[in-house]
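One protein chain is absent from this view; the other protein chains keep their places.
Lettered A, B and C in written order, each chain numbered from 1.
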């Protein structure tokens, strides 16, 4: 498997740089017969897109997906599905001054140390622009999972800097540009972000995603565990520094009596495990949380060095999000869907398609 | 890649059940010429082994490694290295009463739902017994990394329930059975564990591992990022529910000015990133932290159901650790070493063996 | 690895249908710093293209490669290289009458049985159109192999129906449209093909490819042997039914004294092995031969059934080659180069970049 590919059986290979001619992906292994049209991608791409609120980057991404292969008369054929988006708003001049400089907190220095060469246009390959194609591939996975198994994947911003939700209402999430699960707090978030922008600084965030309807039995022990694959998927998203399944780091101070999810005839009494035991889904909702760091693309000057080995002061102009976590919710959802899709196919390869055995805990 | 294999180029395939005849692994892709003897494995296996203090499981594991292949006259030949440990202390009768029952918080139910069959002897494949072979394979990786690149991997218990270290002294870690970085607290930990055992309950823990000497440039964007692979590796360890790189979840409330590691001519001023930017090592220490849940194998009865679909009360007898995190340090270290080893080989495949380019940040 | 990807470390993923909007590929794992421009692809694509002589399909393929990613200022950056060719001459109407029919000797029936759906436009994914992207990816591999190791890959048509070369002059190959190694026979081949076309029938062919300059040591035992990977690569080409390395099937009647290549201080005395022993290159030229079946797209009617389960008579109109082997030489060369490139990277991953040890047989 190449390192720009994700998934063992439902394999997504992405390509493209932030300010190159195009970005795209190849989705290989999709079951045949799934109805897919260019319109299917619109909603999720817009949810992820920049430029929708004044709190995210003002770069316009009018992303139009072209389906290049793998779909015939509106249905997948089983052959690889190639998706392409032309980059239209590539203001490379914004980045001209960083060509010679290693921005602190960015991948500039590490790409250059690895490859001895780098594409400075908008961060090149290391830009979050790449995640557009994850969302696109995720659309296919979500559709198949929903149609075939009734799986529903949703996410929300579960923390913005110091602000945590006062209530979790998943229906509220799509009603505000913060993917926030409590509409009552939206004004507070607006004020928080306005103050942040004025300071020229950025802040971190937490995103949580939930998959309901996942049947028990998905996930492959030992090194292909459902939670292991989720961790890899989430940590591969730009700016992510931590991944939790279920109660996550809170388990450190928990007691066994507190953490274990007891089982009654009418089901589990709790879901501290986040729907996964031994790397395999339990049938409860799969719950994963992710920590996004504050972006290093800020207006406050920072110390660095340049290619000539001289000290420099770096200010990142251009169009950047003061909180990259805000529009990351669709990306986290997409990665959750991609992992589940892959595991669904892996499960039926080894164990067939019969589904769970009895007794099955409701 | 099969799901019982880990690593793309330095590939470790493990096999064996907790109370089957043997456990083992096949290490494929090891560079030739590395000196390896059975004695090399002893120290790390003992560090991981149970039965060493009264705070870990009293099962005796006198693990003797047999090298079945891949080593000739004391040196690796480039062919697969098979390692075998016979299981000697398999008191299966301890587990007789759980054959028909799904223990809460265990993989019993999920394995059974996945496969329609399960090996109940000591948890079978889902037992932490499997991690013995990770530690063994890790020995080979650590030795090669040290000899070839001067990489040093160390770990410690960074939290035990509510108790956090008051100081971090890596030299203290091997001086006490808790892998604790502050010797002054050992008596406190002893008392904490004694009280816990009396209660019949268990508690979670945090383990941190650090790799020093990692050259810049290791890690493969996008889906083979160093941190992504670390996350997968760590989450695949039994009982792990969360993974952090660098500052981890603390980034949520950080500001960009606070998080970004500024660069001066004499080096980075901080290491909030945990030694990884854009999925590639920076040359700073690679730092990863892991949350272990409190084991569900406790003496306090819990509600569950059995194979007949009847409600039952479960008490887990047998020999179990009240805090599985205590002896997990060598496992976390091993997984860190395995990921680095694999990335080292992947890096030199694509980019050659020349190492970092100038200017290199010290 | 997905099934539309080839290569473990130098990974080529192709997509696209014969008469869909475009074909393309993603080349992942290419070392950074290699100079690549759109012009580099022209020569090999033209060598492969149809419509160049009256003996190959008259479909015009004015294939213009667009480099979508992975190249910055004319050099590879180490990120995935996406190549795209728009399909321009898609006369789908030619294929209208085969939508309902399973053409004998084609993949119509098997695709339909596998997927329950098929893209009939020009054979869809099963068309040899896909091999265009193999040739394109092969250009990159050939360039790197030549610059880095001095490897030179060449091929020729080594049999056309009953006609075998009377001499092997590799310099003659590019002088005639048959890739024939003996210019003196070209008129004979022209007459042979004219007679064949008049008959409405087709014929098979043999293609041989040779790689000179391959250092000893490439190839991974046991299941990644150089010859094993070559066999997979060649058999994956459309219409190939057999693969030989070195003396191939002639070894059946050979004696050991005859087959083994003896070694003297000035080198091997022969190359019956085709440059590979134990799956690893010897340093001699790597020689592989491939058998192409006569295409089933012929004007002579054949019996088949249709989707309704009724007997039908099939005549394949459209633009088809009476001997598909003729223009397969660049494809065979490309696959040989792709396998070598992948093995070169695999070798330096495990064994470093130091090259062969002494004594080295010249």
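Criterion: a contact is a pair of C-beta atoms (placed from the backbone, for glycine too) under 8 Å apart; a residue touches a chain by one contact, two chains touch by 3 or more.
Remember, predicted model here, so these are calculated numbers, not experimental data.
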| item | value |
| --- | --- |
| Listed residues C:21, C:177 or C:224, member touching the removed chain | C:224 |
| Omitted-chain contact residue, chosen from B:16, B:105 or B:278 | B:16 |
| On chain B, residues whose C-beta touches the chain left out of the figure | 1-5, 9, 11, 13-17, 20-24, 26, 28-29, 32-33, 66, 68-70, 72, 75, 77-82, 84, 111, 114-119, 121, 124-125 |
| Touching residues on chain A - with respect to the absent chain | 9, 29-32, 78-79, 221, 345-346, 348-353 |
| Absent chain, residues of chain C that touch it | 1, 3-6, 8, 14, 102, 104-107, 109-116, 125-126, 130, 159, 161-162, 201-206, 216-225, 227-236, 238, 240-249, 251-265, 269, 273-274, 276-283, 291-298, 300, 302-305, 307-309, 311, 346-347, 351, 356-361 |
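Here is the rule we use: only the chains that are shown with their structure count from here on.
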| item | value |
| --- | --- |
| Identity of the chain that, by mean CA position, is farthest from chain A | C |
| Whole-Å separation of chain centres (CA-atom averages), chain B against chain C | 45 |
| Separation of mean Cα positions, chain B and chain A [Å, integer] | 26 |
| Interface hub residues of chain B, defined as touching at least two other chains | 221, 346, 351 |
